[in-house]
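One chain of protein is taken out of this complex; the other chains stay put.
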Amino acid sequence: MNTANFKEILESSWCYAGGFLDAGRVSSYIATLAAADASHLGCAVMTNEGDCYKLGHCDVLFSMQSISKVISLMYALKILGRDAVFAKVGMEPTGDPYNCIIKLETAGEKPFNPFINAGAITVISLLAENALFRDVLAFCGMVFGEDVHVDEDIFAQEMQAGKRNRSMAYLMSSKGALGEDVEAYLNFYFCLCSVKVNAAHLAHMGAVLACGGKSPITGKEIVPDWIIPITKAIMLTCGMYDGSGEFAVSVGLPAKSGIGGGIVAAAGGMGIGTFGPSLDIKGNSVGGIRFLQYLSENTGISMFKNQ
Amino acid sequence: MNTANFKEILESSWCYAGGFLDAGRVSSYIATLAAADASHLGCAVMTNEGDCYKLGHCDVLFSMQSISKVISLMYALKILGRDAVFAKVGMEPTGDPYNCIIKLETAGEKPFNPFINAGAITVISLLAENALFRDVLAFCGMVFGEDVHVDEDIFAQEMQAGKRNRSMAYLMSSKGALGEDVEAYLNFYFCLCSVKVNAAHLAHMGAVLACGGKSPITGKEIVPDWIIPITKAIMLTCGMYDGSGEFAVSVGLPAKSGIGGGIVAAAGGMGIGTFGPSLDIKGNSVGGIRFLQYLSENTGISMFKNQ
Amino acid sequence: MNTANFKEILESSWCYAGGFLDAGRVSSYIATLAAADASHLGCAVMTNEGDCYKLGHCDVLFSMQSISKVISLMYALKILGRDAVFAKVGMEPTGDPYNCIIKLETAGEKPFNPFINAGAITVISLLAENALFRDVLAFCGMVFGEDVHVDEDIFAQEMQAGKRNRSMAYLMSSKGALGEDVEAYLNFYFCLCSVKVNAAHLAHMGAVLACGGKSPITGKEIVPDWIIPITKAIMLTCGMYDGSGEFAVSVGLPAKSGIGGGIVAAAGGMGIGTFGPSLDIKGNSVGGIRFLQYLSENTGISMFKNQ
Partner (left out) sequence: MNTANFKEILESSWCYAGGFLDAGRVSSYIATLAAADASHLGCAVMTNEGDCYKLGHCDVLFSMQSISKVISLMYALKILGRDAVFAKVGMEPTGDPYNCIIKLETAGEKPFNPFINAGAITVISLLAENALFRDVLAFCGMVFGEDVHVDEDIFAQEMQAGKRNRSMAYLMSSKGALGEDVEAYLNFYFCLCSVKVNAAHLAHMGAVLACGGKSPITGKEIVPDWIIPITKAIMLTCGMYDGSGEFAVSVGLPAKSGIGGGIVAAAGGMGIGTFGPSLDIKGNSVGGIRFLQYLSENTGISMFKNQ
């Protein structure tokens, strides 16, 4: 596919996706998210040569929320190694909503995977005990291709609203699956969720994943390459909440969504970032999913088609 | 990689895997499975040009068991279409064991996916109401590259031992998620589970999946090509019971295992079939998984490495 | 309280209860129950001297349904002894609906108590293996003060509609909590559920419970006296489905309801039987509960008031 064609397909995908925004709703559990503009849709693509295509609201900043789970997983793998991380969290998808408590109660010691809240808090607890937040934030800067910052206002709202996560964390701590310093972990967790990014940042992040951990711009290693297939495999099986299976069928890319409206995806040779705060019932961006689905259907970037 | 190298890696993989057979146990819920030889390990690879490499016990016949779930899914998609099938069964991985009843009770109407028992019985009910068993068996013959047959003795044992599946089927029927003719569905289901295949048959099946639904030998269409990415996506997220996530990380191929000891996998340009009745705690062939893991680590066939 | 006063209170109770029949609905899972007349309300009281007071539809026959669980418990205790019975079934109330499957899956080997369906089928399995149905039916005759009979038509409908019970029975059998002959147990169970009684029969049964197991008419032993406190304790904690706790608070009597519209209760010195097919959301007779509540509030027969 040549560049002109590709640009055309991107535009068609963006137009197609725009028609679905009314089908979703913005998240409302904190005021800042509730105030998001449901008509926004930004889609960015960065190739492994560092070229970037942008459509729509690619410069609007929003909190990365659950996309932080990819960041914390990669950083924990980087500083602690595979065995230390997966001693504390599993690799299995669950089919349950991201904030499900039942399984913590009925299943074994470890949260099922690092992308449900319980698993993410577990990974974060490893970071809180072995790293400084500013180091993680510096790592974010490399992954996103630009310095990013915590939105203090969102952080304060998350801390206030996060009763269910607080409940999960204390439950895990009571079972010995999490350490003692529960409030510190929650602080770290909500802080990372409150980092603001835009769709172009996510496209850069996707390109890092597509390039074996290297910067698509400088070619320098950001993440050791052995971390990439692990991360992409877990993104594919668990990245889109309890819609991950359907996304694998209809789009076929490793991706991760956040309730702030972002999605990051890694395709062969490029990274994709989308932003659309109108969410479906599972918490995934309606516009982002539709953009990726149209793009996948019209380009064959699905992992399940091209090999 | 040239042919000589590839053969060498296959042999190393087979040798490596053989060292783990003691770590598992043969299934014991029916006498025929309990009588399997835990030291058996057969691994076959068929390229998309129809070349076949065989190592070890590739001619030993065994019941395909849960690998039948791929057959029934593909055949149901073929005769009924995507919408009719997924109106009755979901696409989401669960993280629960294959025979979990809790989710049928607590979650919505549809079983989570076609590869847990509840979902497979649902798909089978569609076949039972819309096809003849002999047509499905003929379809098996095309997928496996050779006529295959039901083992009547195993079938009789399954019907006797299958109380938990019977329980699930009646529960679903009581909720309206399954039709009325429960015993007929179970009959059909256990019949298909009792079809005997060998590792070479599974390699052929894997090659059909790797070739977009075409026979690797004749090039003729066996399954319409749109069915293949759906099937492979569900295999990747749900194919290895509640070990699917870890398999995606460590091997990175769409695959499906059966409690008879078989695994079918589709890699880029080739199909892989393995047989090893020594099973791990999740019901997956210890030898098959180790073979595929070694092969993946030494060839880069993982979907998450090569793009 | 003298006889004239007592009769007056009974009439007031019956009138009061009649005003609530519109608040419920007849059961509809089988045709015969669905055809019941929701305006029926029969209330009978038998003293421990054998005097019987009848109000309303006390001669209308209906299937005893879950009231059979008291019969099967008492008969199993009588022929097998306390230890043999409670080796197979617990004594704990659950708070779950009577046909809940989750606990069978998550909790230990034994069903929680003999009055949930799973527990009742377990008790019935002991009877099926150690007694003839005709002996149990003869025992019914003694408990009810008159010969009673299976309604073959209802039995046939129950066998057809009982998928959920069939599911539970096969699940228990698969776990070893129930024997092998599942269909025979279900046959026995549905047969006993389909025995037809009237409110006066239930008053006689209540009087047997109130008289330490003796016939209120002949004084002869029907059930050994050690069985009575066990039975009444389980009736109090588990007799009214997941409304047992509220019934203990508002009425305060050992009682058992059936989805056919019957309730049997044992008070100090008398038995009470009610029939009213209009059921509340938990499956208890609206009219029966209101009659008992009014009677309890105006006479002090509640166990929690009079000592």
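First chain written, first letter: the chains are A, B and C, and each begins at residue 1.
FYI, contacts are C-beta pairs under 8 Å (C-beta built on N, C-alpha and C of every residue); 3 or more make two chains touch, one makes a residue touch a chain.
Nothing here was measured: the structure is a model prediction, and the numbers come from that model.
Visitor: Quick one: jot down which shown chains the absent chain touches.
Guide: Looking at the complete complex, the unshown chain comes into contact with A, C.
Visitor: Taking the full complex into account, find the residue in C:31, C:87, C:138 or C:249 that is in contact with the omitted chain.
Guide: C:249
Visitor: Return the single residue from C:27, C:47, C:113 or C:174 that touches the missing chain.
Guide: Checking each option in C:27, C:47, C:113 or C:174, the one touching the absent chain turns out to be C:113.
Visitor: Just to verify: which one of A:168, A:195, A:223 or A:265 makes contact with the chain not shown?
Guide: A:168
Visitor: Just the residue numbers, please: which parts of subunit C touch the chain that's not shown?
Guide: Touch with the absent chain occurs at residues 90-96, 103, 112-113, 210, 228-230, 232-234, 236-238, 242-246, 248-249, 252, 254, 267-269, 302-307.
Visitor: Give me the subunit A residues in contact with the hidden chain, please.
Guide: 100-102, 105-106, 163-164, 166-171, 173-174, 182
To be clear about the criterion, only the chains that are shown with their structure count from here on.
Visitor: Which chain has its C-alpha centre farthest away from the C-alpha centre of subunit C?
Guide: When every chain centre is compared against subunit C, the largest gap points to A.
Visitor: As a quick test, compute the distance in whole Å between the mean CA positions of subunit A and subunit B.
Guide: The mean C-alpha positions of subunit A and subunit B differ by 31 Å.
Visitor: Send over the residues of subunit C in touch with two or more other chains.
Guide: Those would be 106.
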